[in-house]
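Quick one: the structure is below, questions incoming.
The other protein chains are all here in position, but one chain of the complex has been omitted.
Which chain is which? They are A and B, in the order written, and residues in each are numbered from 1.
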Amino acid sequence: MSQHGSRSVHTEFSDALPVGICVLDQELTIVLWNRTLAEWSGHSDEEMIGKNLLDRYPALNTPVYRTRINQVLDGGPPAVFSSRLHKSFIPCKKSDGTMRVQQTSVIRYPRSDPDHPCVMIIIEDVTDLDHEIRSVREMKDQALLEVQERKRAEEALEKLNAKLNLLSGITRHDILNKIMVIDGFLGFAEEMATDPTQAEYLGHVRAAAMVIQNILIFNRQYEQLGIGNPSWFAIDSLIEEIDTEERLPIHSSCEGISIYADPMLEKVFYNLYDNALRYAEGASRIEITCHPSSSGLRIVWEDDGAGVPEDDKEEIFNRGFGKNTGMGLFLVREILAITGITIAETGDEGKGARFELSVPEGEYRIGNLA
Amino acid sequence: MPTILIIDDSSFQRTMIRKALRKENFTCIEAENGNIGLEMAEKENPDVIIVDLLMPGLNGIEFLKAIQEKGITIPVLVLTSDIQDATRDLCLELGARSFLNKPLRTDDLIPAIRKVLPPPGDA
Partner (left out) sequence: MEIDPLDLDAIRELVNIGVGKAAGILSEMTGSRIELTIPKLSIFSQEESGQIISLIGSERYSAISLNFKGAFSGMTYSIFPAESAHILIDAVTGEEPSDKSFDRPFSSIDTETLKEVGNILINGVMGSITNVLKSQLTYSLPTYCEADIPALIQNVSQEHREAILLAETHMFIKSLDIEGKILIILGSESFETLIRRVREIQGDKKL
């Protein structure tokens, strides 16, 4: 088993392999040290051949390694050393100075003389695989952590929301009750008033009480915004719900068109209609048309009334604008915004009001719902 | 001819030890558990005891303790499959003169026995 000057077939073969190979005899003396292992370990085969493995690498002189190598020498099955449990069998560095993560197998190698078997140590570099597994694991753990935290935050928020809603619901309920009482007695007082000025004043007070009531009712509705999940609604169904008897007729040419919106969508059309009733002087009808395009769907709601003055076109969507609660169009804009639908008034003053709803691509469907 | 008491629950193991000892002209007596082993140690007064650790009933460790308590001074060698250092330390602390691992190697066992036997010629 002495090393000849010329390289044997075995040596040439092992040098060609991209794994570290070391062969030991029964005394654990190194008899082969391939080129890959020489590169990785920083020790040439001339340095290593003839040396005892445990002398060169004292860390291997423990039962975990020595006993298992001897078991293989004695005729036992191959021993595997996983990268997870052993930093490295024979320390090997990469060109950037970091240590290689190794997977090592020790197999019996009978060689030419079965009475003097050897063992072959095969070292595979699994550094990249190991790093990948670790980073995937880290990402997974991080993701799980974030999900847990988010869940906790969501739960806390839900609880808080529920509390607030409950509180404001109770308060609102109490106030509305009192308003009814106020309205009731004011009504009697108005009837009983003998002085016309007094009656007029009482009328004003009553009207104010009604505004308070409407504000509270609006509040209750606004609270519902975003509570339910958005879903698909057929425009025609919602228009049909609006009671237009003896008032403005609505003509819709949006058959079969549905849009993706907050469940309060019905309020949008209802409020637009209510708005028209209140402000569209001289209007005789309402026309709704739908215009699909590459950038989405345009729904146009127009009446033939007095129209909206130029200066007011933005203002009308703000809170407090208008003779009633001033909330109608504000709510419309907010409801639509939940699913990214925008609204603008684009009519000509004097020719009628024209509201354009812009529905983004992917949030409208033409044809029957499945 | 020195007499060796073999205490092991495995008849296979007892056979293997017996064969190795007979080659050296030792006389063998056998016990299949610690209780019987203790009785025989007292009754037969062997020169050396070889004891296994993992046995039903009185195990090897308990046997070592019992021997100490009874003041029996016959040298005891432990032969066990348990190769842990902690086990070895415990046995030596309890008075075992040698701690050997299975599988049995005559090259280890025979010298260990000879070491604890009184030199030939002593009464």
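Some notes on this structure:
Heads up, the rule we're going with is that a residue touches a chain if its C-beta (ideal position, glycine included) is under 8 Å from a C-beta of that chain, and two chains touch if they have at least 3 such contacts.
Model, not experiment: these values are computed from the prediction.
When you scan B:M16, B:L58, B:L100 or B:L117 for touch with the missing chain, the hit is B:M16. Set against the missing chain, the residues A:H10, A:H43 or A:R68 yield one that touches it, A:R68.
From the options A:A79, A:C92, A:L265 or A:I341, the residue with contact to the unseen chain in the full assembly is A:A79. Considering the complete assembly, chain B touches the hidden chain via residues 9-13, 15-16, 19-20, 54-56, 80-84, 86-87, 101-103. Contacts to the hidden chain, counted on chain A, fall at residues 62-64, 67-68, 71-72, 74-85, 105, 107, 133, 137.
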